[in-house]
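Missing here: one protein chain of the complex. Every other protein chain is in place.
We just call them A, B and C in the order they show up, numbering each chain from 1.
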Amino acid sequence: MIRLQGVTKRYPNGLLALNDVSFSMAEGEFVFLIGPTGAGKSTLLRLLYRADVASRGKVSVAGRDITRLPARQMPALRRSMGVVFQDFKLLPRKTAYENVAFAMQVTGTPPEEIRPRAMQALEVVGLADRADALPWQLSGGEQQRISIARAIVHQPPLLLADEPTGNLDPRTSWEIVQLLSRINLRGTTVLVATHNKLIVDILRQRVVELAAGTVVRDEDYGLYASHA
Amino acid sequence: MIRLQGVTKRYPNGLLALNDVSFSMAEGEFVFLIGPTGAGKSTLLRLLYRADVASRGKVSVAGRDITRLPARQMPALRRSMGVVFQDFKLLPRKTAYENVAFAMQVTGTPPEEIRPRAMQALEVVGLADRADALPWQLSGGEQQRISIARAIVHQPPLLLADEPTGNLDPRTSWEIVQLLSRINLRGTTVLVATHNKLIVDILRQRVVELAAGTVVRDEDYGLYASHA
Amino acid sequence: MPEQRRRRSPLGVLSAALAYAGGEALAAFRRNGLMSAAAVTTIMVTLLPVGGAVALAANLRLMTTILERQVQVVAYLRDGISPQERDRLSAQVRALPGVRRVEFVGRDQALVRLQDALGERVSLRDVIETNPLPDSLEVALVNPREARPVADAVRQIGGVEDVAFGAQAVDRLLAVTGLLRTGGVAAGLLLGGVALIIIMNTIRLTIIGRRQEIEIMQLVGASPWYVRSPFMLEGVLQGLVATALAALVLIPGYILLLARARDVVPFLPLVHAPDLLPTLVVSLGLGGMLVGMSGSLLALRRFLHT
Partner (left out) sequence: MPEQRRRRSPLGVLSAALAYAGGEALAAFRRNGLMSAAAVTTIMVTLLPVGGAVALAANLRLMTTILERQVQVVAYLRDGISPQERDRLSAQVRALPGVRRVEFVGRDQALVRLQDALGERVSLRDVIETNPLPDSLEVALVNPREARPVADAVRQIGGVEDVAFGAQAVDRLLAVTGLLRTGGVAAGLLLGGVALIIIMNTIRLTIIGRRQEIEIMQLVGASPWYVRSPFMLEGVLQGLVATALAALVLIPGYILLLARARDVVPFLPLVHAPDLLPTLVVSLGLGGMLVGMSGSLLALRRFLHT
C-alpha cells in the first residue's frame, strides 16, 4: 500500500527532515510511527498525501509512484485516503457537520447519502450533538475528533493520522484508537504518528521509530520504547 | 493567587461550559486541572486570562477581581501571567525568536535585555537552533515549545498552561514538566490543564478534576484517576 | 456505490454542482460579513465614477454633435442670378458628396439678418443706398470635418463667386469638440481601467485572507474547480450586489442632475435618462459580474496547484 525507498527530504531552508528513509506497509496493516518531537513523522505523512515532495528517493501509494505526480492527479490521490492532521485543519467557516460532509462532497457522493453518513461519523466520535458548532466553538479535543470524523467518513482504503489523540483524555484516546483498530480490521490500512505511549504499548502493533529523520526501529508487536 | 467563586459560564449558543465552579489556588501552588475532553478546562483558563467573561460568579487573580475588569486594564493583567495556549497561538509572520521576544517587548523590557533572555528561553525548551524559523516551518511539538518559551520568558508570577505536552513525546513532555516544576519552585504559581496521565501520576501534585463543567475532585497529591 | 454514482444524469451532476457552488458562495457571503461588506462597498463606489464618466461621455457626444451641426459652408452667388440658375446651382451643390442640406438666403434676407445683429441703435436702411450683400447658399454638412473639401468643391461651381466657412472658427470648434469627445472616452477608459484593477485587487485581498481555507480544501481532495466555483460565484454575487447598489445611486443621481441642468443650462442638449440609464446599468452589471468572476479566478491561481 505504501512504499518509501531511500527517501530524503531537505526543506528549502536546508533542514534535513528525513534522511534515506525506506519503509513499506502492506494493505491492511496497522503501523504506529513514533519518535521524538521533530523526528520527521509529520514530514513523512506529508509526503504520502503529497503536501510536499521528496528531495530524493521514491514514494508510492497503492502501487502508484507519487513522487512525480502531476498536480492534476493530486485530488484523486487525496480522496483515496483519509488524513487526520496534527493541527486539525478544519475549515473555519464551516460547521462541524459541514466539515465532515465536505470530504464526501469532493468525492462526488450522492447528496442524499451525505447527511446520514456524516451524522454517523460524528456519532462515532461522540459529537453528533455538536454538529452545528463552528470550529472555534469547540474544545481542542472536540476539534480533533471532528478532524478524525472527516478522515474516516468516506471510508478510504488508507488512513493517515498525525497525533490523533494529542488533545484527548486517556479514555477518549482509547476509544479513538479502538475505532482506528476496528476500521483497520475492516481492511483499511492505518498509519498513526503518535506520542501516546499508553496506546502504543497496549495495542502492540507494528512500530516504526524515527529519530532525527532516520528509521531507527521497525518492530512487529512493538512497544513505545524498545527497552522500557 | 487565583479564586473562582460560583463561576458559571454559558456560551452565547447556550452551551453550559462551567457550572457553579468554585476553586482557589494559593501563591506558589502547582495544580493539575484534568477532566475529559470538553469538560471546561480551557474555558476556565480563558476566564483567568480574560479572553472571556463569566456569566455568573466572581473570578479574581492576584487578589484582584477581574470579573468586571475594564478593557483598559486587560493588557496589564495578561502581562502579569504567562499562558501556553492549547493551539499555541504563535504569531504566524514572526520567527520563533520574535514570538518569544514579543512577550518581553509588550512589557517594556529594555531592548538590550530582550535578546539574551529570549535566547535563553529558547535554549530551555531546546529550540535555540530554530530561532529563525517561522511557525509553519516547525513541527507540532516545536511550535508547542515555542509557545511555552513565550509564556515563561518574562518570568510571570502566574503561569497557565493548556495541554502543554499534547504534541510532545513522553521524554520531552517529562522535561517540560520538570521545567514547570522548577519554575514553580522558584515561586511561580502554575496551573496546568492536561490529559497526560503519566506526568500527573508521577508528579503527584494537587489535582482538580472537572467533568461537564463541575469540579468533581480536588485532591492534594492526586493521581490522574481517583481509583486507577 | 460507484455504480450508483455513474447512474446520475449529466444534468443532475451540473445542477448539483451549481447548487453546491451557489450554496457555498451564499454561505461565505454571509459568514464573511465584514469582508463581503468591505468588498461590496469598494466595488460599488468604484462603479460610481465609471457610471458618471459614461454618462458624461454620452452627453459630451450629443453636445459636440449638435455644436458641429452648426458648421456650414456659405456660397456667395454672382450678382443678378436668375431664379432658374439659382435652383440649378442649389441642386448641383446638394448633389455634392458630404452635403446634408442646402438653403437659399436671398440678399434681402441677409440684410435683415445683419440689421438684427447690429441692433436697433443703428438703422442700416437709413444710411445705405443699395443692398451691398449678395445672394447666398447655406450648405449644411454631413460631417463638419469635410467643410474644407466641400467648400473647395462648391467653389468650382459656375455662378458661385466666393465661399466662406469660417475656417479658423471651424478648426477650433472641431479641435475642441474632438478634445471633449476624446476626453470623455479617455475618462471612461481610465476610470474603467482603474475600476478593473481595484475590483481585481479587492477580490484578491478577500481571497488572500482565505488562502488557508483554500489550502485545506485541496488537502481534503477538492479538485481545483471544486475550490474555484464557489469563489467565482461569490465574485459574481459581489459584483451584482455592488452594481445594484451603485444603480440605486446612479439612477436618481442622473435624473436629479438632469433636472437641475435643465434649469441652469436649459440651452444645452442633454441625454434623456431613459436613453442612457438602462444600457448603463446593464453594462455595469455585466462588467461587475465578469470582473468579479475573473478577479476571483486570477487571484485563486496563486493558491491552487493545478
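Keep this in mind: contacts are C-beta pairs under 8 Å (C-beta built on N, C-alpha and C of every residue); 3 or more make two chains touch, one makes a residue touch a chain.
This one's a predicted model, so the numbers in the text were calculated from it and none came from an experiment.
Within the full complex, the chain left out of the display contacts the shown chains B, C. The chain omitted from view is touched by exactly one of C:Ala91, C:Val142 or C:Val265, namely C:Val265. Screening B:Arg10, B:Lys89 or B:Arg217 for touch with the missing chain picks out B:Lys89. Residue-wise, the contact with the chain that is not shown comes from C:Ile198, picked out of C:Ile81, C:Ile198 or C:Leu219. Considering the whole complex, the residue from C:Thr41, C:Asn143 or C:Thr279 that touches the absent chain is C:Thr41.
When you scan C:Leu124, C:Val142, C:Ala167 or C:Leu256 for touch with the missing chain, the hit is C:Leu124. The chain not displayed touches chain C at residues 34-35, 38-39, 41-42, 45-46, 48-49, 52, 76, 114, 118-119, 121-124, 126-134, 161-162, 164, 172, 175-176, 178-179, 187, 190-191, 193-194, 197-198, 201-202, 204-206, 208-209, 261, 264-265, 267-268, 302. By the touch definition given at the top, chain B reaches the unshown chain through residues 49, 51, 71-72, 74-79, 83, 85, 89-93, 102-103, 105-111, 113, 150.
What we mean here is this: only the chains that are shown with their structure count from here on.
As a matter of contact connectivity, taking chain A out of the picture divides the rest into B | C. The most distant chain from chain A, with centres taken as the mean of CA atoms, is C.
Chain A has its Cα centroid nearest to the centroid of all protein Cα atoms in the structure.
Chain geometry summary: the mean Cα position of chain A and that of chain C are 60 Å apart. Centres computed as Cα averages put chain A at a distance of 28 Å from chain B. A separation of 65 Å divides the Cα centre of chain B from that of chain C.
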